[in-house]
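Every protein chain except one is present and positioned as in the full complex.
Let's look at chain A:
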């Protein structure tokens, strides 16, 4: 039994949130983790600087950090980099929203209807074996090289994991929760909004997070092949013109965006799960 419940036995709770503050040892471990998270990029940058100073490699290959920084500032202030960024992020969020919508609808439907499950799920399991990037050539032939193909690819990369997460979320709802709703004759819509949605939300949100990370990777890969703007296209152009500094900036930005998206999502996840605390097993 944890200390939380011991406190609870002796006095009524009016402020349950106060009990959720992590105990001291946990906070220490958390601080250590934060320190490591800050240190590791610093170590990487210092190592990179030393390597570029060593003269073992030509400056075109191991571009010195100050040159990278200068290129970054130039491309940022001349508006090219922001354009690439808005291009990529616009596609990402557009495709993601479409994919998430389709995924949630299909997954939930499969979760609540045995018939939908029987028809749709086998197809999903086959599709899952197929990496989205392997579909890029086929999709280009079908949708051309315009914006559509990238939206479709992102939507596809999103819809699949989201649908499976929504499905698992609904399937994983303890039977007695639904029994309780039926016993008290809760109307179907209220059952959906007050039981099915909050009960499956934690699993769904996890699926939404993995889907976002995956869609970002798929989008950058697609932009390498077909795009006239976007981070992927910028890197591809840098490769063709042998501007390794541009390529590297693209790599760093791709990583940073992936990282930020994930962090942002985790924050959102914490916010959501605060409202839907899971019962202890």
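The rule is short, and it goes like this: a residue touches a chain if its C-beta (ideal position, glycine included) is under 8 Å from a C-beta of that chain, and two chains touch if they have at least 3 such contacts; residues count from 1.
As a convention for this text, contacts and distances are computed from a predicted model.
Per the UniProt record, the chain missing from the shown structure is "ABC transporter ATP-binding protein", taken from the list "Lactate utilization protein", "GXGXG domain-containing protein", "ABC transporter ATP-binding protein" or "Oxidoreductase".
Residue A:176 is the one among A:54, A:115, A:176 or A:240 that touches the chain not shown. From the set A:120, A:195, A:221 or A:257, the residue in touch with the chain omitted from the display is A:195, counting the whole complex. Take chain A: the residues that touch the chain left off the picture are 4-5, 8-9, 12-14, 16, 19, 174, 176-177, 179-180, 182-187, 190, 194-195, 198-199, 275-280.
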